[in-house]
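One structure is given below, represented as structure tokens, and several questions about it will come after.
Just one protein chain is left out here, and the rest sit where they should.
Right after this comes chain A.
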């Protein structure tokens, strides 16, 4: 589904991504973990070209990422993106948020888009919020709407960039539950997160990053029970100490 090869990215002096090699198979759930500033969000954002890489290649579904324009828009339509800060469209209702993409990009008739949006809202447990505005929802509710908005495009791949990092603790699980259901149904997913429990339960592979590099890639049980690198051991000892 996604092949990333020899990717480098700089932010000024900072070498944010160093020679990244990673592929994601169809139906696979890949979870990126690592300390803040390790480049995992940046890597996630390069896949739909929200960040432009300095060198290396990224292919999605067999074709290389196009430059800015219609072809890139088409590719992005197939790649769902869920952000840390939800980024729901503030001037639109929940239903309009979900139907904007299908109506504008897929040319789905409005009635059909509305029906599908209501099904998705049902699925994320927010059937009664269709006419609410984002500002009237809690963070957890907003993030579930954002997931429904992504799913409404029938994406081939869903990306989650720290989807629970801006949430109050009691709202984290409602979002993780939806994500876990998706994973179980076979959605291809790239997830950047600090939720180690989710990584262990839902991931096919865990990718551990530090200082812009991929340090270790392993199945979750192997990674959490028996990390091979000192960097990963150190990280896990810090996040798992409580």
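In this text, a residue touches a chain if its C-beta (ideal position, glycine included) is under 8 Å from a C-beta of that chain, and two chains touch if they have at least 3 such contacts; residues count from 1.
One rule holds for everything that comes next: contacts and distances are computed from a predicted model.
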Chain not displayed: protein name in its UniProt record ("Amino acid ABC transporter permease", "Methionine biosynthesis protein MetW", "HAD family hydrolase" or "protein-glutamate O-methyltransferase"): "Amino acid ABC transporter permease"
Chain not shown: contacting residue from A:9, A:149 or A:205: A:149
Missing-chain contacts mapped onto chain A: 48, 50, 68, 70, 73-81, 83, 85, 87-91, 100-101, 104-105, 133, 135-136, 146, 149, 153
